[in-house]
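Removed from the display is one protein chain of the complex; every other protein chain stays in position.
In this document, chain identifiers A, B and C correspond to the written order of the chains, with residue numbering beginning at 1 in each.
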Amino acid sequence: MPKEDTGRVESFSDGVFAVAITLLVLDLKVPQQRDVTANTHLWSMLAHQWPSFLAFVISFITILIMWINHHMVMKLVQLNDGNFMLINGLLLMFITIIPFTTALLSAHIGHEGARAAIIIYNGTLFAVAGMFQGFWRYAVKNERLLSSGYDRLDVKRINIQFGIGLIMYAITFILSFILTKVSLCLCVLLTFYFLAVGLFKKRH
Amino acid sequence: MPKEDTGRVESFSDGVFAVAITLLVLDLKVPQQRDVTANTHLWSMLAHQWPSFLAFVISFITILIMWINHHMVMKLVQLNDGNFMLINGLLLMFITIIPFTTALLSAHIGHEGARAAIIIYNGTLFAVAGMFQGFWRYAVKNERLLSSGYDRLDVKRINIQFGIGLIMYAITFILSFILTKVSLCLCVLLTFYFLAVGLFKKRH
Amino acid sequence: MPKEDTGRVESFSDGVFAVAITLLVLDLKVPQQRDVTANTHLWSMLAHQWPSFLAFVISFITILIMWINHHMVMKLVQLNDGNFMLINGLLLMFITIIPFTTALLSAHIGHEGARAAIIIYNGTLFAVAGMFQGFWRYAVKNERLLSSGYDRLDVKRINIQFGIGLIMYAITFILSFILTKVSLCLCVLLTFYFLAVGLFKKRH
Partner (left out) sequence: MPKEDTGRVESFSDGVFAVAITLLVLDLKVPQQRDVTANTHLWSMLAHQWPSFLAFVISFITILIMWINHHMVMKLVQLNDGNFMLINGLLLMFITIIPFTTALLSAHIGHEGARAAIIIYNGTLFAVAGMFQGFWRYAVKNERLLSSGYDRLDVKRINIQFGIGLIMYAITFILSFILTKVSLCLCVLLTFYFLAVGLFKKRH
């Protein structure tokens, strides 16, 4: 009686996604009580930290969308081999870095180091998009890992969606060297665009 | 052979709940050995930290009750779509913030920043109650995601319970602007009320 | 088609156990590079931290044994209700505190605050043993949550084992007020005793 073969890949991946997405909250720093005086209110100290909060929301939604993409792929994948586990693991490695690049971004935005932080942030997202391509291409090549009765339309949809993602993140990454601030805005817009696409698409 | 469709939503959510609830312990600070002298005992230093311990217990029970609510909904939900995964993710985002708002509360209670910390704490709980409404409404609308043979009584019970929760947390949130301390007491009472309701209700 | 009812209790609990047991490693502090000079070697600095390492090993094995106990109970439990989820959650709360009490212990052992730290550490373990009693008693009372074809011998074995655990941890807890150091040694011995009982008992 063979065990279901992709079960542990999913549960390990779910664990990494869950820990990475929850670690983001550690980047929100609690202002210390001794720094709050009659003159500096806690409100203004928190308001001062707005980049942290924005970065938290953006990164949370970004990892959430990555998890949904991962889910979408795994719904079509029935088989599993050593390579696939490794590629999946390397994909997870780049996702795991996001809490770090988010902390980097929220620490340096609006200051000297902003440009470097934005390039690194966009670069990581581009790397994730690239890894997702490899992950998906490996599974789908010669239909080697797909479930027998898969829907060709699903495959096509993922092809298009991952393709668009890769191109868009390539553009923001390249742009971050030239027009740093524009690239960050584009990256934020992209996140909300993918969120909106998810929320308003027809149920199938 | 289609895979069970809500399995990964549950396992990802369980992961996020488990990490968020366990991260609460990081808000309990260990007094340093060098600060303990013959005059200041470790006991009195820990006693001094009582807001941290109270906040830990309240937040732990709060997230626990949220997890039970999530479980209650998912027992009735059989299907799954992209929107549902996104709404579930946004719900988890607000739950993930609780360790931060808890740390904020335990750092500032009894000091200058208490009012802001309490408003933010109650506001987050209100936001979670609101997200739970959206999460539940989406699943139940036109019975789109419910399992075929669901029990109408279960649906009704959740409607009532989530409705009461939303109203109560709206009240504590509004109250936190006017009577800050009262609102915090109400919030604590609310937590133990929901705990007691859970513990003493008839088994069905 | 009803879903399996204890699945999520197990996966949520596994998540909390996994996070709590892994957070223990955060109590191991890395000596900073600037503190290592030609005179103070890294070896001696690490050797100086031996209480941290011992506390890490003891707490890891303790939580591991708790997880095995939890598993042992859940193997017999087939049903689930709201109370059971709450009791399970409160049990997990006390387990979650262990990384904190471990950090407290390793920071203060051999110093002024040792007595308080040991009392708190033993008290937490006693509380966990008590919660395990409640957890088990609730499930087993009138056989309400047990699977239909359960083995009476398994129930008896858990009764005995949890009873011994409760008594032993009560003794170490009481002893920690009178003979603090003895109680800590007893607690360490107890951990290795339970480990040995586990390792050398006959397979059934």
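Here is the rule we go by: contacts are C-beta pairs under 8 Å (C-beta built on N, C-alpha and C of every residue); 3 or more make two chains touch, one makes a residue touch a chain.
Predicted model, so just to flag it, every value in this text is computed and none were measured.
One chain of the complex is left out; on chain C, the residues touching it are 10-11, 14-15, 17-19, 21-26, 28, 30-33, 36-38, 41-43, 46, 57, 60-61, 64, 67-68, 71, 74-75, 78, 147, 149, 195, 198-199, 201, 203-204. Touch with the hidden chain on the side of chain A covers residues 1, 3, 8, 11-12, 14-16, 18-20, 23, 81-83, 85-86, 89-90, 92-93, 96-97, 99-100, 103-104, 107-108, 111-113, 116-117, 120, 144.
Going forward, only the chains that are shown with their structure count from here on.
Put simply, the chain closest to the centre of the protein, by Cα centroids, is B.
Overlaying chain B on chain C by C-alpha atoms takes a rotation of 90 degrees, rounded in steps of 5.
Centres computed as Cα averages put chain A at a distance of 35 Å from chain C. Chain B has its Cα centroid 25 Å from the Cα centroid of chain A.
Residue positions 15, 18-19 of chain C each touch two or more of the other chains.
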